[in-house]
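In this view, the complex is presented without one of its protein chains, the others remaining in place.
Labels run A and B following the written order; every chain starts at residue 1.
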Amino acid sequence: MTTTLDGHGISIDLPAAWEGRLGVRRSPADTFDRETGVRPRSLAGALDRVAPAGNQGWSGERAQPLVHLANFPLPVDRGDFGSGAVDVMGSGGILVALIEYGAESAGTALFAEQGLPQPLPGQFDPNTLQRRISGQYGYQRFVTVAGRPFCVYIVIGSAAGLGPRTAQAREVLAGTRIESR
Amino acid sequence: MTTLSERIVEKIAIGWRAGSSRRSFLSGAAVVGTALASNPWRYLTRPMTAYASVCGEGAACNEGWSAFCCTVTGANQCPPGSFVAGWWKADQSGFCCGSARYYVDCNAACGSDWTCHCASGSCDQRRVACNQFRYGQCHQEIACYGPVVCRVVTCTPPWIFDDSCTATSLTDNRTVTHSAPCLPGNCPSTITQYYYDHGGPGGTFGPATSAERAGADGGRFAAFSSGVLYTTSGGGVRALTGTVFTRYKAAGGPTGALGYPTGVPTAVTGGLAVPFQHGSIYRGANGKSYSVSGAVGEKWRAIGKLGSGLGLPIAQSLKTSDGNIRQKFTGGAIFISPAHGAHVVKGSIFRKWIDLGGSGGVLGVPIADQAVRAGFQATKFTKGTIYSAEATGTRAVTGTLYTAYRAAGGTGGALGLPVEDEVRTPGGSRSQRFQRGGLFWTAHSGSHPLTGVYWAKWRAIKGTVSGLGFPTSGQVSPRKGQTRITFTHGAMYHSAATGVHYLTGRLHQEYARLGGSVGSLGLPTSDPVTSGSKITVTFVHGSLVLDTTTNTIVRKS
Partner (left out) sequence: MTALVAGLTVLVLVMAVLVAGLLRSHASILRRLHTLDGGEQESSAVSAAPAIRTFPGVPQPLGDPVPGAPAHDLVGRGLTEESVVIRTTGVPHNTVIAFLTSGCSTCQNFWQAFADPVDIRLPGGTRLVIVTKGLDAESPSALLPLAPDWAEVVMSTKAWTDFRVPGSPYVVAVDGPSGRVKGEGTGMSWEQVARLLAQATGDLSYLSDTSGRSVKPVGDAERESRVDHDLLAAGIMPGDPSLYPGVEARS
């Protein structure tokens, strides 16, 4: 059953068994607890320092719309390029990430390609991954759609069935509509 | 031949784990030591390897992450053949004291020869130049890219860290524990953060040469092989590198003459100024740096430093064998003598002083700072003074002429300001012109001024050219209403009725023999007039005619 995920001028028809998240990552500063302070994380166990208020280091960053689509349950804690999700992805899993960049990136050489891509099985590579995970294949393209710069990043769980899964990813991308801002 | 200590380590390694080499034992011990140093409680109380305690999660090559650049090259910077290609952050990182920690990917440039391999040499054994992936916020003008060679970490937002990066924020909190032995530990000081932002030990500042410590005014200070970093009470990290650092190092660093840096390096006219506890270092437009400190520095502060108009130093202070200290600046010098203290000589007066031999020349050493008077400036030296005015230029008055000048009232007297430097004749006589007169000195008769009508006459008849020579007396009054000045070869006479006239040679001798201005001829009423072979001078009561062919003088009534 197709279900539509939409927001921020992006609309995606999700095939059956596919789920998705579409939004803008919230800045940690928005949820900073000034009474208890932030619990800094680094090497586990290094939790003895509390960040001083007003020194959160997030000022100036600009979060952009971000889409995660998958044919498996997406975990809550995900990196923007799908870390966390790809860790629990099975061999039949497909993750499609659609990441928007700031308007200043439109028109640059990196985003010169126009329109959403239609990946082919041969374009997937086990090294085209944010983090190499044995068995997984990745695909990455920077494109501009309706004047908006995006990165399309796809991870497929295994080489087996690469063709059909690439076709599924193509189907998802084909069902993606992006409006100009 | 192995040493005893090597044999002991070898035995321990063998006993520790069969097959372990001495090297692996030491390597393991080093990692354990690092783990204990960086995170002792965690390492001792949690079931984890020392590697995991230092390098965080996902440190093995087969876990798929990219290595840190400092592991690959020793510097927390993108290595040659790669470029800053994108970034992400991990929020609330202890590595950055609770702020976001940023990971900047260095992707291989197309055409570079990076090949995929696993990092080695430490517990950061992540992948090098393997992951064909890009975050994409930086150098978006570069469309062609290779794999991620390695990653740089910083607590500074990447859009500030590198101008090519945009602020489009991407996050991956799963990398929050990733680290390497070559990176700073938890919540480093601002100086350490700055240091690693510039590459760390393999970067701009090189390895540390001393531990970070308290600096001046509540700030912090750390020294490295190629620079120093410091903070001030005003906040922010400042760096001293290049010739400023070289000069600081030569001056003994924080324990030397300058002490700790105290403020922000500031652009000044013609260069850069860096303040220290006991002085300053200035870098000129030519890139050379010099310090100002000690007694010269005290004088420098007293006169208002750059506000004094001296400009930037162009040499280090120099102590001469006679105990004097001098330091040159673009617009002058500070000169200190044991007898007369520290004084400033600047501008055209300084140049004149140098032209005249400086402290070893005719003027000697300065005994006062430059005085500014109405219409002119002057600096006094032990043997004279240099005067500078727009109308008269910069002139020195020295020696016996200077003594006579002062006796004649100096700049406030009849002579006014000097308009030329002293002139010496081959015979040793000296003269100098002033605004309203001249000073003349001979060994025989000493110094005498010419002013007023006599000066005007002397100039009109071209002085020494006329045959008069230098004055040998001051102005005398043989009789009321008339005055006279004698010269080497004649004299000038003046009265209100007759004006000023001169006589020279035989005519002057004959006139003197006849009683001069108080004799029967009275005062001259003309200068010598030449007509053919005869030279005639008329007087109130007659005239004298010199026939140059016979050298005879005839008096006419």
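Assume a residue touches a chain if its C-beta (ideal position, glycine included) is under 8 Å from a C-beta of that chain, and two chains touch if they have at least 3 such contacts.
Everything quoted here is computed from the prediction, not taken from an experiment.
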**Complete:** Missing-chain contact among A:G60, A:P73 or A:G107 belongs to A:P73
**Request:** Please give every residue of chain A in contact with the chain that is not shown.
**Result:** 1, 3, 5-7, 14, 16-26, 31, 44, 72-73, 76-77, 87, 90-91, 133-135
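Convention: only the chains that are shown with their structure count from here on.
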**Asked** If you look only at chain A, which of its residues touch chain B in the complex?
**Response** 25, 27-28, 37-47, 49-52, 55-64, 77, 79-81, 83-84, 99, 101-102, 104-105, 108-112, 125, 127-134, 138, 140, 142, 151
**Prompt:** In the complex formed with chain A, which residues of chain B make contact?
**Reply:** 38-39, 41-42, 45-46, 53-54, 56, 58, 62-65, 88-101, 116, 127, 130-137, 140-143, 147, 155, 157, 159-160, 166-177, 179, 186-187
